[in-house]
Each structure stands twice: as structure tokens, then as C-alpha cells.
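Of the protein chains in this complex, all but one are displayed in their positions.
Going in written order, the chains are labelled A, B and C, and every chain counts its residues from 1.
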Amino acid sequence: MEILTTMVNLLMMTFRLSIPIALAAIGVTISERSGVINLGIEGIMLLGAMGAVVGSHIAGSAWIGLFVALATGVVVGGLYALFVLGFKANQSVIGIGLNSLASGLTVVTVKSIWNKEGISGTVDQLETFTVPLLHKIPTIGTMMTDQSPLIPITLFVSLFAAYVLGRTKVGLRLTSIGEHPLAAATAGIPVMRYRTLAIIVGSALAALGGAYLSVVHSNLFVNNMVAGRGFMAIAANILGGWNPIGALLASLLFAFTQALRFQFSYIQMPEQISQLIPYVITLLVLVGVGRKAKSPAKLGVL
Amino acid sequence: MKPKGTFNLFARRKDWESLWYSLLAIVFSFLLVALIMLAMGYNPINAYAALFRGSFGSVYAISLTLCRSVPLIFVGLAVGFALKGGMFNIGGEGQLYMGGFTSAVTALILPQGMPVFISLPLAILAGMVAGMVWGGAIGLIKAKLQINEVIVAIMLNYIAQLLTSFFVNKYFMAKGSMTPQTEILPAGMQLPNIVANSQLTTSLYIALFMGVVYWFVFRHTVFGYEVNALGNNPSAAGTGGVHTVRTTVLVMAFSGALASMAGIFEVFGTYGRFIDGFSPGIGFTGIAIAFIGQGKPLGIILAAILFGSLQAGAMQMSLMEGVSAHIDKVIQGLVIVFIATPNFIRYLLNRKTR
Amino acid sequence: AKETSTTSSDVKIGMILGVGGLGDLSYNDLVYAGLDRAQKELGIDFDYVEPQSIADFETFLQQMASTRMYDVIISVGYDQVEPLKKVAPQFPNQKFAIIDENVALPNVASFVSKEEEGSFLVGALAGMVKKTDLVKANNTIGFISALDIPLLDRFYAGYEAGARYVNPDIKVIANYVGGNAPFSDITTAKEIALKQFSQGADIIYHAAGGSGLGLFQAAKEKGFYAIGVNSNQNVIDPDHIVASMLKRVDNAAYVIAESLVNGNLATGGLSVLGLASDGIGYTVAESNVAVGPEILAVVEKIKEAIVSGELVVPDAHKDVASFLASNSFR
Partner (left out) sequence: MDAIRMNNITKTFGTTVALAGVDLRIRVGEVHCLLGENGAGKSTLMNILYGLYRADSGDIAINEVPVEINSPKMAQSLHIGMVHQHFMLVESMTVLQNIILGNEEGTFAIDYKKCRERIEVLEHLYHFDFDLDAKVSELSVGEMQRVEIFKAVYRGADIIILDEPTAVLTPQEVSVLFRILDDMRNQGKTIVFITHKLQETMRLSDRVTVLRNGKFVQTVETKDMDPETLATMMVGHAVELVTHKGACCPGDPVLEIRGLKIFSTSENTINLTVRAGEIYGIAGVDGNGQQELERFIVGTERPKIGEVWLNGSDISACTVAKRKKLGLGVIPSDRHRNAILPGMSIVDNFLLGLQRNSRFSSMGLVRHKALEAYAESMITAYAIKVSSERQHISELSGGNQQKLVFSREVGLDPVLLVAAQPVRGLDIGAIDYIHNQLLELRDRGQAILLISTELSEIMEMSDRIGVLYKGGLIVERDADDFTVEELGLYMAGGKGA
């Protein structure tokens, strides 16, 4: 029983920690499938987190906050598309610039709204839900209790993204664009339009991931609260083999190794070592499955 | 970006053009930020005056700018080198930590009696080797297992940072220090300042020298040519007798060595010791610098100096005008974005002329 | 930033914050608050800068000093020691002050805090509360630290020593936030808190700056108790935050300003901010959690013991065991 509870807690922690990375990672997958790299994910998540808090603050509803975050993602994605597609700017540079921009802009915004440094005021937080009846089951029931709506949403997003990429016109066309843009163009596909779409959707998902940190898992914005999850998302996308479900699984792996680190803290081990284990595991997994992961042929080439 | 063609040191017409557009880009982003400042109630004119004073206004200012540029030059060259070979080295951060740490520790454990002209190069070399390993590993994994270098680099970044942190905390912590940092290096090992009381040390010369080496490698050496060929068309390079696996590993190893020098000379120059987590993301800025410098050594050095001056100037801005560090981040971000987008400036100009 | 005063005095102070910058809910915010108060009450003037990297410290010190504009330049944080050691001698007539470290130079006033003492008190408080029916009877408490570094180790050492001093077989679970942003990763901190709670810890103390907000989140959600740090964080959530360890570097800053106004700022010395000097403390004020007066009475006793010097609190976790071996609570 004891062990079972631990396992359940471990599992729930894994889910909660994986959501922001997973959402962003799926976003990365979508945009990279169309051949567009985006190193600015970290920044977009940060802007999303901020947008969500502002939205929730003004409208007094975390749900509105989520939508504001999505909107933020759409706008930022649109600008990103304008620069890398419209003006043919280098994707990596714009991404890095975006990160710097975001880390500054968010704080400036918080300051101008709450007149506080780095930390926003508290805002409405997304309420959790409890599955009727099921939550009564002992121990397992806790998994049905006070859960964040974003857990099912994330699962759905990844499945839906997988479905779109794998089964639909849009998916086929996006993939062809990432593999062989000229072929897609000669097939009469409006390459730029699709890429723009992919970037925007991807960026919106990343922003949602950021929003999770600020108004779902918590109820305020803290300077730099994304804490590198954007880069983990980029990694998760690659580890997941440019596939939404793979990205989700990879994110779960990252989250799980993180969770382990805390669960078994009583195993006496130097802190830094226990912190780097997740990354070592990732490398090992990569070497194990990495070969199969195949990047779009024309990634980053416009 | 796939690196294209060999370059020559003497800029061609289009290089001058892109330089011109870069300048316009800077101006434009400054105008944009000026609006933000006005909105935030700062006086942009004074702010920018301070920015300039802080970056070029005095010998001290210039030395500060250059001091900030040095590590950026190293990582810029590192990323550029990898790009020439068709690889994306996002692992500079990890490589500079490994380099800085290894060289510092070497310097500390070498017998004190040893003459500096032996021990210093030895320590630096040790650091570069560490960087080579950390970079070469990425190349090896990519070449042998076809695993995307970006994810490997990201992981190695975290690992390097934590590993060095671990060793500093547990084994090399300076006595009675509250910060995780090694003991201060023997005075003889710390590079001499170029300008008194500034942080600018002779590492500047080394950085510039590496720029020349970089240029020379690609302009004159067979290895440079082979790297270029590899980056340009791997299978053709292979058919042309380029040993692709070996070259891939070498490229990343050298890239790693260059990146490690950023860390090494922060240790031997700026700080005089290794400090846990000292790098404010130098490795990532290097990527932007390499691209903005279009993989050309001169371009990279100029871009690095630009970024250095922004950092130096920003301090003066916050000191004199109280412009917050976050505004500075915004400026930097915008400058990066617009410099990377000459077409946007072109577009604006054409609009006007129409 | 420029902060110009209402009531006037010609004292001008320069402050160089730690890299965390404002909003760290730690010494940066505290010292700022101190000078802010000084400005309002004494009408002094102060500028402050937020360095972006540790490389900036030396430069800022240089630049501020060379303006000859400031009556004193305050370095906030232990990691400014080296730069200060380098710069201060160049400006023998410039007064400096450093918070959280000791720099033995004639023109530097040093202030170090004994966080372990305050942590000891809140630890003892937690240890005793665990014996009441306010909480689960599993004798487990938690501690969340941002990083495994000496400075934060003091909090850990004091807290555990205090708890086990009054409650020998209590279990203290400790975790570190770590990662890219240890002081502002509320997500991770919250998860740690939830996990510690699931392991039975229903009183959790933190030394993680902004990340601590994640702990308070968890406490509110699950309805367990948290202990604040540095400033009186009880106000953040009076129903769940039992007490806060107080680190009064804000006072230190204020005192610096005050003595400048009175023209008697002494440099070259080390001021220890501990329980004795009220530079460290604890408070249950504004918390709605009713901790029994008998407990508080004991805490006060212990405080006296520390002040009188008969209890010497360990400042490193590795020394906790030996401390407990040689000190027993009756």
C-alpha cells in the first residue's frame, strides 16, 4: 500500500511536471515538421506565462488567462514567421533574440502593471477537477482527485496533433514541406502559408505550456519562471523523433527522472550528481533509440 | 544556415552593404527602444548618451567593452567553425564550463615551484583539451550514431554545469568562501591587465589571434577546405576523399576548444579563479554572434564587440540613468533580431523611396 | 534606479545588488527595503544597480567609486567579496559596506548574518508544534533549499538542529530546487513541497527565495503549514504560514544610512547580525495559526540561551549531529 501510494504520487508528479514541456515540445514538433527551427521557445513560454497572468488579472478568470496566453503565442508566432519567412532572417538568431527580448519584456510588463519587481501579484488560478465516483477508489482515487484540466488537454493535444500530422491533408502537406519544399511547391501547395500556420500553432502551444506554469500550476508570474523548460522541450521533440506522441513520451521521461530525483532524496547522493542523472539518462536513451529519430530533410533550410 | 563558400578577409561589396544594413538595424532597434523608454518615463537621449559613454566614452569604457567582447569572440568563432562544417554547436556553454574548470584546477594542483611560462600554458592546454572532449563527443555521437547534435549538446550543457558545480562544491571550494568557487589562482597565473584597474586582460590578444588562426585555416589550409566541403555537401566531400567521420569529430573538437577558451580566459583573466555558474549564457550569445558575423572572423569579432559594447553601455545606463537591466535585455533582443534581418531594413527603405 | 527623497539630507548611497536582482524575496529585496525606509524617514538619497552577471560587480564598484558621488557603496551578497577586495583599496577615501560577508579592509563595513540562529528557532518551533495535535502525529517536517551551497546550508543546519534539539527523533526531509533558475522556479518548489507533504511533512521551511512561493501554494492547496524566510512572509498566507525567520539586513541597511546621517559610520569592522543584535529573529505576527503560547515561551527561552551564548548553533549541516550530541534540551 505504502509503495503503491508512493508510485501514484510519483506518477502524478510526473504528469504535472511534464505538461509544460510536453505542450511546448509538441509545438516544436509541429513547427519543425514544416522545416522551421525555433530556438525561441523558452522566450515564447515566458511570454505565454506572463500573458496568462495578465489576462487572469484583468479578466479575473484563469480561463481567460489561458486564452490570452494562446493569443500571445499567436502574435509572437506571427512575428516570428514574418521575420524568418517574410524577411528570411536566420531562424536561430531570431530565436535567441526572442529569448533575450522575452526575459526583459516580461519583467518590464509586470513592473508596469503591479509596480513590483520580478514577481507579479497573485491572480485567479485554474480550478482543478475531480472525477465523480472514480475518485472514491482508494489510492488510485487520488489520481482522479483535484487534477488539472490540462492533463487531459495535453493528452488530447498530442493525440490530435499526431492525428493531424499523420492522417490529414494538412499533415501530409506540412510533412512534405519539411522534407522537400520545392516538391510541395510544384504540387501547388502554398508553402509559406503552411509554414506560417505551423509556426503560429507551435508558438501558441508553447505559450500555453508557459501559461500552465503561471496560472494552472500556480497563480502568479515570477521572473524567469520557465527555467529552461523551453530547451528541454526542444530536446524532447528530438528525442520523440519529431512526432507529437514521441514528444509527449519524451517529456514524460524528463519529468519522471526529475520526479525520481525528489522522491528518493533519502538515498544519500551529492545534490549536483542527483541533478545531472536525468540528463545522463536522456543521453543513454538517445543512444539507444536516437538512431531511428529522423529529422525533416530540409530542417532550417528555407 | 548552411555555411557557403570560402570567404576572404577583405570584405566584398556585399559585405560592406550588410555592414551598412547592420548599422541601420541597430539604429532602428534603438529608436524602437526609445519609445519603450519614453513610455517607462526614462529620457532616451540621456540614456543613449550614457550607453555610449559607458561603452566607448573613455579608455576605461572601451576596455570594458573589449573585456566583455573577449569571451563572445571565442564562442562566436567556435559556433562559426562548427557551422562551416555543417554542424550546429549549441553546446558552447558546457564546453566553456569544462574548459574553465579544468584549467583552473590544473593551475591549482600544479606544483607552485613550476615556472609560470610552463604551468600557465599547461593549465590552458588542459582546459582546451577538456573543451575538445566535450565538443568532440558531440561530433562523435553525430558521426557514428547519426544522433542530432543539438539535443546531445543541450544535455552536455547541463551535465557540464552540474559536474563542475559538484567538484567545486565538494573538492575545490575556497577556504571559508560562501560562494562555490576555487581558491584564487597564483598571481603569476592571472593574465596581466591591458588597462590598469580594468578587467581587460591580454586575453584580448589571444582572442584576436584566434580570429586570425580561424581565417587562416579556412583561407589557406587543406583541413579548412575539407571542413568547408563537408559542410557544403557531405557525400560529395566523401567521394572527394574527405574522411567525413574524422573530420566531423575534429570540427566539433576544435569548436569545443574555441568555446572552452571563453571559459578559460574568464578564469585566468576576468576572475582569477573558477566560480560555479559564472557564465551568463555566453555560449548561446555566441550562436547569434556567429550568424550575425556570417561565419567570417572579422564579422564575428565586430559582432562580439557590438554585444560587448551593449553590455558595457547598459551598466552605465543603469548607473547614470537608472535604466533597468531588463530594458537592456529588451534592447539586446531587438538589436539581435533586427541585425539578423537586413531585409526588413531594405523593405523600410524601399517603402520610403516609393 | 534614481530614487529622490521628500525630506532632504545630502547623504547619498550607492547600492550594488546581487545577480538575482530585485524580486528575489531575499537579501536584495531586504536591503532595498531598508534604504527605501531610510529614504522616507531620513530623507537620504540612493541609487542602485542590478548586475546581470558576476563579472559586473567589479565594474559597478569601480564606476560608482570613481564618481566620488556616494557617501557609501553597499555591496549586497557574499559573491561580491572578491571584487570588493580588489576595488576598495583603490579608493581609500570611499566608504564601502558589504552585506552577508566579511571583508577586512579599513574602508569597508561588513555585515554577516547568523541565519542559522533564526532557523534554529523556527526549527524548534516546528519541532514542538509536531508534538501538538495541530498537525499529523508522524513527527516529520520538511525543508526546501534552492541550492546546495554554504550560505543556504546555514538555514538547513539551524533548522534541523533546532527541530531535533526539542524533538530528538523528528525526521527532517530536505530537497533542493536546483535547475536553471533555483530561486525562481516555483513549479519545482511546489512539486517538492507536495512530495514532502505526501511523505508526511506538514510543516515545511524554505530557503529558496522566489521559489518559496511554490511552497506556499502547496501549503494552501493541501492545507499544511509553511514557514517563511527573510522577511515576515506570514502576511502572504496567514492561514498556512505559521512563522517566518527574519533576516534583518534591511535594518543593517537602515543603520548604515542612519549613521551616515549622524556622521558616524564606522568602517573596518564586522557587525554580526544575530539574535543578540536583533539582526536575526523570527515572528509569528499576523499569522492566524494558533501556536500555543507555551511553545512560544520555550522558543523565547531558547532564544535567550543562544543570545547568552550557552547554545552555539551549528552553521553547517555536517555539524548538526555533534551539536545534538553535546547539547540536550530539558
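We adopt the following convention: a contact is a pair of C-beta atoms (placed from the backbone, for glycine too) under 8 Å apart; a residue touches a chain by one contact, two chains touch by 3 or more.
In this text the structure is predicted, and so the values were computed from the model without any measurement.
**Q** Wait, the hidden chain, what does it touch out of the ones we have here?
**A** The chain that is not shown touches these displayed chains: A, B.
**Q** Among B:M173, B:A229 or B:I345, which residue is in contact with the omitted chain in the full complex?
**A** Considering the complete complex, B:A229 is the one touching the chain left out.
**Q** Among A:L70, A:I189, A:L220 or A:A235, choose the residue that contacts the chain missing from this document, as touch is defined above.
**A** A:I189
**Q** In the full complex, which bits of chain A touch the chain not displayed? Write them out.
**A** 163, 167-170, 172-173, 175-176, 179-180, 182-190, 294, 297
**Q** Where does chain B touch the missing chain, residue by residue?
**A** Where chain B meets the chain not shown: residues 2-6, 220-223, 225-226, 228-229, 232-233, 235-243.
One rule holds in what follows: only the chains that are shown with their structure count from here on.
**Q** How many angstrom lie between the CA centroids of chain A and chain C, rounded to a whole number?
**A** 35
**Q** In whole angstrom, what separates the CA-based centres of chain A and chain B?
**A** Each chain reduced to its C-alpha mean, chain A and chain B end up 28 Å apart.
**Q** For chain B, which residues are shared contacts with two or more other chains?
**A** In chain B, 169, 324, 328 touch at least two other chains.
**Q** Of all residues in chain C, which are in touch with two or more distinct other chains?
**A** Where chain C meets two or more other chains at a single residue, that happens at 21, 148.
**Q** Which residues of chain A touch chain C once you look at their complex with the stated criterion?
**A** 5-6, 9, 13, 16-17, 20, 107, 116-119, 146, 213, 217-220, 222-228, 258-259, 262-263, 265-266, 270-272, 275
**Q** Contact residues on chain C for chain B in the complex?
**A** Residues of chain C touching chain B: 1-2, 21, 47, 49-56, 58-60, 62-64, 78-79, 81-82, 90, 100-101, 148-151.
**Q** Show which residues of chain B lie in contact with chain C when the two form their complex.
**A** 60, 64, 68, 169, 173, 177-180, 184, 197-199, 266, 270-273, 275-276, 278-280, 311-312, 314-316, 318-319, 321-322, 324-325, 328
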